[in-house]
Every structure is written in structure tokens, then in C-alpha cells.
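Everything on this sheet refers to the single structure shown next.
A single protein chain has been omitted; all remaining protein chains appear in their positions.
Note that the chains are named A, B and C in the order they appear, and that numbering of residues resets to 1 at the start of each chain.
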């Protein structure tokens, strides 16, 4: 395949990008000068050298000169180590941080498909169990873990994953909780689904 | 104005209808036969004769032969009269019913605009206060009222209205509660706003 | 069925209206006062008395006191009677008028479904043939008819209808033409379909 089509095909694998937009990306790059393209190519290449995956929460973080195994959050002694917020992906963490949460995180990297027989193939299940079961021997904060909050999407697959995790974690030390359901900002009663209304009613305050 | 434009203008006042669709409604009616139009016109006219507004919850209901002042729900002795669910409009009730709620209702008929000085101009405030303050002398179920649930939209105007109602009702007998906020069905953490996540975290279970 | 549901069902038959919005229409009407509803009902009823279908172009028009068989346009001697613009529905005429066209019109009232065996069941075919074949004995302008412009939508069904009309009309006196295809305002070459580009190329000027 020729280099233009090959590059377009690579961009097509990017999340949410179709053939037409992939083609437009290539055209855009062709119009840029070579130095711009080199810079882009280099920053893609350098990702491996300059980033690392946190050994505790498994999110990606930028390596400082002083090589570390932990990301800023996991390495921050002031965070509340009694709380572990389980999220689907790195991007969720930004949002949860904005909400004022100050505990620790764990990135599942995905959800479990409804049909799936082998959860561990889709999410970081073993690592989560180790963490939950206090068998983490880095002698770190996780020893103080009191509660695991399952921060999964309120979707069919998210619920499916939540139920499996609740089952797998039920004998672990920490309390297992799930995010409350209810009216999310902007929603109107007329359009809310009955489940959401029922949850909003149960968690009324 | 000519009858075609006059009718189009009337339809334009319908919720969510713009000039173009209003015109299409008129064209549609012109294409129907006269008997269809008469039937439609009659059912519009007969609304007043065949429907009534409930004296207790103020929703609209269909009058049965036995003339009643109350709608089915307010007239149903098996409903839990200790709970009063305050909604913005009749349409909300259908959804709340689907959620399994079995208490009573009160229709505010609207929300209070952010700027507004005179809430009572926009919602059925006085009637709600009477109901909340047990001064309802029809000697009915409302005497047993224990809790008022403010079922307002999770919007700026809904919150504004909720805050005003909480203030106005704070000295009334019943406990005043609001629907819980959280992830509504279908929402993903990555796109949820921080307030929603904070509420979902607070109401975790 | 109760009057509220019955009215909602009637509104559901309106073009582009689903159950939810139909219900909202009824709620809207319930909130209005009786005089408003009566006015609306009356203008719907009066449609038959106050409007008529033009005997020549078959569009709907408002009857003036002086009872007429023709609409303003068909009755206007200054219009160019050598041109007949065939449109699908009344609403199209407004748009064509804005384009500066000053000939006459004929409303087909619909298009012919792709599968259909009997065109005449879907459009005003016979009447159009009469008009095209100069057999219109009202001794009117149509005697001067020189060209029939088929103003059909550029859709599969529109094309299907156009082809059938071209066949049916091929032996009629007037020249039969169709609207030119090309780039319509706002379209970009990158997103235009090949047929449109080919037509735009053929009709380049």
C-alpha cells in the first residue's frame, strides 16, 4: 500500500475517526512543513521514553528526571489512602479530580463485555484483587485501604462489570461501594428513565 | 389575517413548533376531509367539558360520569398519603409512576425564572404552602403528610426553584427533601460534570 | 378512549409528531383557557368554509367574499401562462415564488412510490394530462401553455415520478423540462455526490 493510504489507515484506527477524516488528517500533514511532521513523529516515538504506567493505579504519567514508579497522585502522601476509586480509563480521573475527590485511584482499562466468559481478559482484574486483598508488598498506603468505590459508567456494560467486581471483591477486606444513581446535571424528570427516578428517590436528601 | 395563516399562527404557539412545521400542520388539515377536521375541532372544544383539574394535585384528569373533584391518584385511598412528590408538570407524573412511587403528587406547573422577583406568578406556590401547612380543610389524606419531595429538573432554573421552595417550606410541618443527584442511566464518568460526580460519590452505596 | 388520549392520538397523526410531543400538545391545550381552545377549534372547523382548492392548480387558497374557483396566482392575468411549474405540494410554491418565477403552477400532491403500479392513485395525474393536452375547456390561459417544468425533489421517488411523468406527457403539446441538477447553495465539492458533480459539470456556464 502506498504511504498516503498507509498513514490514512493508521489514523482510521484512532478512536472515533472514519476513513474520510483519516484522509483529511493525511492531507493536513502533507500541507505542513517537514519540521512540523518530524516534531509530531518524534513526540509520538518519545512517548515510550518519556511516559510510564504507574505501578499502583496503572494510569499513564510523565516521567520526571528522577525516575519514579508511581504517578503524582499515588506518590502523594497527602491523598486519603483509605479510599480507592476504580475507574474505567485514565480520562475519567481528570473528571473525578475536578469533583474534589482526594483519595487514590485504580484504572481498570475497560469494561467487561456482556457476553464475556473471562473478565480478566478485558480488565485489570488480578491487579485489582491483589490491591484489594492488601497483598501489595510495596509497603505502601494501600495497607490503609478501607473502601473501594466502583466508578463505572451507568451503562449495561458498566453495570455488568460492576456486578462481577462486587462478586469478585466481596471477600476482600475493604468495603465495596458504587457511585449513586440519580438525576445528573441537566436532566429533566419528564425525560429521565424510571430507574434513574427510582434511584434519585431512594437517594433523596 | 386569513384563516390559513391564522391557524398556522395558532399552531406556532404549540410547544416546539416553528413556522414551517405549523404551516405543514395546516396543509395536512386541508388535505383531510371535513369530518376528520370536525372531530378534531370537537375534541379540542370538549376538553373543558370532559376534563377537570384535580383540586388536590392540580393535574388534569378525565371526568368520569360521577363528577369528582379529585384525580384517580388523589382519590385512591391506598396511596401513601405521607409522601407528596412535587413535580413541574403533569407529564412528569407518568414517569414517576413508572418508577414505582406510590405516594401523592402536587403539580407546580412550571419553574421560577432565575431573574424573577415574584415566584407565585410562575408556580402554584400558595396552594403548595396551604397543602404543606396542613391548612387544607377538605379533611383529607394530606393531614398525614410527613415528607415533601421536591422533584425538580436538575437544571439552573430547577435548582433556583428548589432553593426558593426549600426556603418557603422550611417552617411547614413536613420534612422537605430533594431528589438525589448522581449518574443517570447511560452517563459515563468521562463526560459527567464534576457536580454530578461529587453527588454520585456522596450518595454512593 | 378518554378525551385526552383521543386528542393526543389525533395530534400523533400530524406530520412529524410522535406520541410524546402529541401528549405535550394536549397538556399545552389543557393549560390554555377555554376561549383560546374554542378559537382554535373554530378555525380548524372553518377551514372548509373559508378555504377552497383551486380548480386549476389544485392548491388550497383562502376564499374571498367574491366566491372564486381560482387561486390568486391562477387568476392573475399578468402571470406567464406559457409556463407550468409542476410541484409536489402547496408548500413548494412559496419557495418557487421567492425564486422569482412568474409562470403558473400545478400541484401534484405527492410523488409516486417506487414500487407502485398505479401512479394515478398517488398523484393528480389525470388532471395534469388534461391540462397538458389543452383539453381544459374553461377557455383559459392554459391554451397558451408552451412548457411544463417538472419541479420534483431530487430524490429516488422524485426521479421515479419525473420519469413516469415524462413518459405520460411526451405526446402532449408542451415541451417537458426538468429542473437542472448541480451544486445547491452551501454544498462543497468534497461532499457532493458524483451525479451532482456530473450534472454541475454538464450545466456549467
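FYI, a contact is a pair of C-beta atoms (placed from the backbone, for glycine too) under 8 Å apart; a residue touches a chain by one contact, two chains touch by 3 or more.
Keep in mind it's a predicted model, so treat the numbers as computed, not measured.
One chain is not displayed; in the complete assembly it touches the shown chains A, C. If you put the hidden chain back, the residue from C:52, C:130, C:164 or C:179 that touches it is C:179.
Within the complete assembly, C:87 is the residue of C:87, C:104, C:123 or C:172 that touches the hidden chain.
Contact residues of chain C toward the unshown chain are 87-89, 91-92, 95-96, 98-101, 149, 151-155, 158, 177-205. Within chain A, the residues in touch with the undisplayed chain are 2-4, 6-7, 10, 14-16, 21, 23-31, 34, 37-48, 50-51, 60, 62, 89-91, 109.
Everything that follows uses one rule, which is that only the chains that are shown with their structure count from here on.
Taken pairwise by the contact criterion, the protein chains link up end to end in a single open path, with no chain closing the loop.
Computed from the mean C-alpha positions, the centre of chain A lies at a distance of 39 Å from the centre of chain B.
Touching two or more other chains at once is no residue of chain A.
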